[in-house]
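Let's turn to chain A:
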Amino acid sequence: MSEGEPILSIRNLGVHYGGITAVREVSFDIWPGEIVTLIGSNGAGKSSILKAVSGLVPCTGEIRFLGRDLKGLAADRIVGAGIAHVPEGRGIFGNLTVLENLALATWQRCDAKEVQADRERVFDLFPILRARGRQEAGTLSGGEQQMLAMGRALMTRGRLMLLDEPSMGLSPVLVREIFKILREINQAGTTLLLVEQNAHMALRIASRAYVLETGSITFAGSSAELLGNPKVRAAYLGT
Partner candidate 1 sequence: MDAKYILQQALNALQLGSIYALIALGYTLVYGVLTMINFAHGDVFMVGAFLCFSAAVLLELPFVPALLFSMAGTALLGAAIERIAYKPLRRAPRVSAIITALGVGIFLESAMLALNPYPKSIPTLIDNVTWTFGGVTVSSLQLLIIALSLGLMLLLDFVVYRTKTGMAMRAISWDRALVPLMGVPVDRVVTLTFALGGALAGAAGTMYGLAYPVIDPYMGIMVGWKAFIAAVVGGIGNIRGAMIGAFILGGVEILVVAFLPSTYRDFVAFSLLLILLMFRPHGILGKTRAQKV
Partner candidate 2 sequence: MNPCRSISAWLVASPIRGAALPGLVLAGAVLALGIPRYGWVNPYIQMVLVYIGINIILAGSLNLVNGYMGEFSVGHAGFMAVGAYTASVLTFKVFHLAGASWLFPVAIVAGGLAAAVCGLLVAIPSFRTRGDYLAIVTLAFLMIVKSVIENTSYVEGASGLFGMKRLTTLPWVYFWMVVTLWVIRNFIYSKYGRGMLAIREDELAADLMGVRTRRVKILVFMLSSFFAGVAGGLYAHYLQYISPRSFDILKSTDILIMVYLGGVASLGGSILGATLYQVLLEVLRPSTFNEAFQWLPAPLFQWLSDHVFNQLDIWRMLIMPLLLILVMLYRPRGILGLREWPLLVPERDRPGKRPSAGKGGGA
């Protein structure tokens, strides 16, 4: 466990869609500089937790970010507070160019010089985006779109980045590439909360992990502990 104040602290989180409960009584903390992963099967409630943190879905319970209660804050304000969300399926704006996609993410910032520098940083991380700058984002390949979505999240200058299935639909080579970059992003100071079905890859870069089943945390521990747990291995690692 890390020291000091957690960057994100979740207590008794519940998410309900109509009469259906997607997440119940979930509590956990993330400390600055960590990579934490939520693993679980389809419909376990992983995405719902991320959406609740970003303010995209209403929830019960308490979410604190850097000690600040996020309750009642609109989604765009939460971005301003410092949480970047790379949504499931990338969620790039296909009718905007790559540059426009990146620029839109800086809506809440008014430090033009810093923005310029951050864009260069994104282009250094993902050189392909520089070449595609004026192209409509809808014409990019799946991997390029994922890179753009991550680049966009970086442009918001979030201190915590939520990633929803970044490996989905990508080839193994690309997945390794994406995870390598995620580690670089983390080393540069961004805390990551990673939702993955690809538990192998997620556990390889994460320091800690939570296993979700039907909306509740059933197992928590360091990645090594999870990798060593026969039940987890059988259910999520296929060995």
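A word on the picks: all candidates are chains of the complex that A comes from, given by their letters.
Going forward, a residue touches a chain if its C-beta (ideal position, glycine included) is under 8 Å from a C-beta of that chain, and two chains touch if they have at least 3 such contacts; residues count from 1.
Everything numeric here is computed off the predicted structure, so don't read it as measured data.
**Q** Identify which of the numbered candidates 1 or 2 touches chain A in this complex.
**A** It is 1 that touches chain A.
**Q** Once bound in the complex, which stretches of chain A touch candidate 1?
**A** It is residues 54-56, 74-76, 79-80, 84-85, 87, 91, 93-96, 100, 103-105, 107-108, 152, 156 of chain A that touch candidate 1.
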